[in-house]
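All protein chains but one are shown at their positions in the complex.
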Amino acid sequence: MNQIIGTPLFTVFALVLIAESLKTLFLGTATAYTRGRLKLFLNQEDADWLGGRAVDVEHPTPGRLFRAHRNNLENLLPFIALGGLYAVSGASATAGMVYFIGFFVARAGHTVAYLGKRATLRRNCYSLAWLLLILTGLHGGVAIVGHLL
Amino acid sequence: MNQIIGTPLFTVFALVLIAESLKTLFLGTATAYTRGRLKLFLNQEDADWLGGRAVDVEHPTPGRLFRAHRNNLENLLPFIALGGLYAVSGASATAGMVYFIGFFVARAGHTVAYLGKRATLRRNCYSLAWLLLILTGLHGGVAIVGHLL
Partner (left out) sequence: MNQIIGTPLFTVFALVLIAESLKTLFLGTATAYTRGRLKLFLNQEDADWLGGRAVDVEHPTPGRLFRAHRNNLENLLPFIALGGLYAVSGASATAGMVYFIGFFVARAGHTVAYLGKRATLRRNCYSLAWLLLILTGLHGGVAIVGHLL
């Protein structure tokens, strides 16, 4: 394992994964914080505790943060799987760094675009990250199968 | 690590993980695509951009794709954790391949059943994948604790 952990590729993978995980944790907390500020909660006990009321359909502001958070989780999950497999697959380090850094940039742009209501930028960032994830999976998969042959 | 990556068990794990991750990515995109085709969006800026309107409660077609996607994510997450631990645990490769391939088949059936509105098949596929995940976790956990003793 040590021959993998000390490499530039693994370091880039780890840093992107940590940055994306922290972004997800902050988006989740921002959603809860905004519910508290607006005093509109999903649980009746929160409304009783903090004053305010419980709602079934969210206010647009925490709703937007919630969807940005959810979209981040939906894409972080395949990145953990496909990026992690790629990082141990022995496939090209240069290609891997392009995939990982490109994913990071595209997902940062997606969050900025989602919170800033910029629909075209959001669609483009989503599509780029999506494409890079698929490339990561296919390229890593070919390398892993190659070890068996 | 190299003695793990070249094995048939790790290869099967990686291929199932890649296939499930790609399925999840395609289900997510199919949901967004269907919202665009129906011109019913979750964000007002998408409605302004592409024409159409923003809704709080989704149309049944993207709603079904969304729930199939969400259920896939909910089960892929424990598979990454429990399957990954099993793959490095040193436990039986034969049992592991049964768990992983069984999980793949059951989750493929679940997606087909969800999109095809076949409730009984969906319940059975869900239950089989659920059971295999629990077996994977318990079997892998026993093997990992065994390394410490």
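Every chain is named by a letter (A and B) in the order it is written, and numbering of its residues begins at 1.
By definition in this document, contacts are C-beta pairs under 8 Å (C-beta built on N, C-alpha and C of every residue); 3 or more make two chains touch, one makes a residue touch a chain.
Predicted model only: the values in this text are computed from it and were never measured.
Peer 1: Taking the full complex into account, find the residue in A:F10, A:Y114 or A:W130 that is in contact with the omitted chain.
Peer 2: Hidden-chain contact among the options goes to A:F10.
Peer 1: Pick from B:L42, B:V88 or B:L128: which residue touches the chain that isn't shown?
Peer 2: The single option touching the absent chain is B:V88.
Peer 1: Would you write out the residues of subunit B that touch the absent chain, in ascending order?
Peer 2: 1, 3-4, 57, 60, 64, 67, 73-74, 77-78, 80-82, 84-85, 88-90, 117-120, 126, 130, 133-134, 137-138, 140-141, 144-145, 147-148
Peer 1: What residues on subunit A make contact with the chain left out of this view?
Peer 2: 1, 5-8, 10-11, 14-15, 17-18, 20-22, 24-25, 28-29, 32, 42-46, 48-50, 56-57, 69, 73, 76-77, 80, 84
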